[in-house]
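Complex shown without one protein chain; remaining protein chains in place.
Chain naming follows the written order as A and B, and within any one chain the residues start at number 1.
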Amino acid sequence: MLDTISIRTSGPGLYEITDRISVLLPRQDGLLTALVRHTSCSLLIQENADPDVQVDLRRYFERLVPRGDTPDMAWLTHVMEGPDDMPAHIKAAMLPVSLGIPVAAGRMMLGTWQGIYLFEHRERPHTREIALHFRGD
Amino acid sequence: MLDTISIRTSGPGLYEITDRISVLLPRQDGLLTALVRHTSCSLLIQENADPDVQVDLRRYFERLVPRGDTPDMAWLTHVMEGPDDMPAHIKAAMLPVSLGIPVAAGRMMLGTWQGIYLFEHRERPHTREIALHFRGD
Partner (left out) sequence: MLDTISIRTSGPGLYEITDRISVLLPRQDGLLTALVRHTSCSLLIQENADPDVQVDLRRYFERLVPRGDTPDMAWLTHVMEGPDDMPAHIKAAMLPVSLGIPVAAGRMMLGTWQGIYLFEHRERPHTREIALHFRGD
């Protein structure tokens, strides 16, 4: 199975997509692979219990890779597309672009607290596409 | 093939699991996928020659993502589960949660110096589960 899902984002942060993916899986064992088709957002498997975790994750990476108009990042050369663009590419390099997830009888073998997220790094709204592949055993 | 292995950890650091996975593979070409079912530890492929590499890796990430009770991390909001909890989630976001490894005649196509590790980020002992999927060609 090959498929694509679209996610509309409105600024930096985590957007949960676990259920969007779950419903596409046949009741079979196999392997799911997801690939985000962009270079300024990421895929993440993270805790889906306490929403504070998601806020802290976003803030940590904003501190680690500050905007291009801050003194720490004055050395950047790729700045034409705005002060959030090159930092978004850096975060996209550092965080996952693809995920492989074993599937048992149509259910992803995620842990109890694991959810799948699109992690948006750009400030303006975007429509993001994720390519999905599932192959039954 | 779907399987799960458990690893008991006793504090932060790398625990090698290469052999635990190797013995499960049939003598076939195919693809192995591993997924760690937690949000506060990681999977890593790293050098298995000099143990100093593993010590330095642990220390680097402890410095990059300090404990929640240090001044650098005073901005964290998710602190209920202890000063090592949110930093563990951050490291788990930054380091791999899943790995895809081509297999030739039952042997993972790792390089000479590559081993597979569970990287524990929490301080207290944990039992960690890794979901494995192998599909022969």
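Throughout what follows, a contact is a pair of C-beta atoms (placed from the backbone, for glycine too) under 8 Å apart; a residue touches a chain by one contact, two chains touch by 3 or more.
Nothing here was measured: the structure is a model prediction, and the numbers come from that model.
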{"item": "Chain not shown, touching residues in subunit B", "value": "29-31, 33, 44-47, 50, 52-53, 55-57, 59-61, 63-64, 94-96, 99-104, 109-111, 113-114, 135, 137"}
{"item": "Residue ranges of subunit A at the interface with the undisplayed chain", "value": "1-2, 4, 31, 33, 35, 37-39, 64-65, 75-78, 80, 86, 89-90, 92-94, 96-100, 129, 131-133, 135"}
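Just so we're on the same page, only the chains that are shown with their structure count from here on.
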{"item": "Centroid distance [mean C-alpha coordinates] between subunit B and subunit A, Å", "value": "19"}
